[in-house]
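Read through the structure below, which is laid out as structure tokens, and then see the notes.
Of the protein chains in this complex, all but one are displayed in their positions.
So, chain A:
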Amino acid sequence: MSRLPAGREKFTRRTAAPVTQATDGERYVAIVATSTLPASQQAVRSSIGLKLLMAGSGLIFVGYVLLHAYGNLMVLGGADTFNNYAHHLRTFGQPMLPYGGLLWIVRVVLLASLVLHAYSAFTLWGRANGARSTKYAVKKNVAASLSSRTMRFGGVALLLFVIFHILHLTTHTITPQGKQPTPYDNVVNSFDKWWLVLIYALAVIALAFHLTHGVWSASQTLGLTNTATSRARAKIAGHFVGALVATAFLIPPLAILFGIVD
């Protein structure tokens, strides 16, 4: 009891017995049992709390990449369809939103999600390294899937790709395609270069791996997989989302590279 910080030790009028609470939550108190929770450990954000942050922000990304991949498919409709789509993204919600308002809302939400996702990932990564400072001489991965084992470095690769992608097609800081008049020209004159398609294709494959484990892992972290059936479903959902997003993202650049769209 003495180790608990001030304010966490209370006395009820009814029993006059010390009531100890594990957290700030007011609803449940243990009258018989005293928590052995050291005060120093309460200040640290719990590993499951960090996982929940990662799962929640990850699901925002899942929703975003699905919409982004769908939007990219507009390029198959030709210059007018794609340019209209790009324009409509900016006029969406007018006059209640200013020009480009929706895009800025999305950007702020994505940036916030990215900060939370990366913060929780790097914190947990650091804790995991600290949890086994001496490695095994021999260690086999017998149950781990490839997608689960590539989450961390794959995530870093995706972060680097996102930076490149924004510099390429959002800010036009990196312009292998040269200066182009319309969004359609920007896309088509980028992906007629094989090496640019290769960079994007590798990133999309990394994303597919990340989503395959990520969707399942988020379901588990959110506590939605309490049975063998729901676990199997979450894994199938992960594979489905990974494959769907990868396919939808790969179609436009490959169609441009092979001259189906020009």
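The working rule: contacts are C-beta pairs under 8 Å (C-beta built on N, C-alpha and C of every residue); 3 or more make two chains touch, one makes a residue touch a chain; residues count from 1.
Criterion: contacts and distances are computed from a predicted model.
**Student:** One chain of this complex is missing from the view, so tell me which of "Cytochrome c", "ABC transporter permease", "succinate dehydrogenase" or "Tetratricopeptide repeat protein" is its UniProt name.
**Tutor:** The missing chain's protein name, per its UniProt entry, is "succinate dehydrogenase".
**Student:** Could I get the residues of chain A that touch the absent chain, sorted low to high?
**Tutor:** 21-23, 25-30, 32-33, 35-38, 40-42, 44, 46-52, 124, 127-128, 130-145, 148-149, 151, 213, 216-217, 219-228, 230-231
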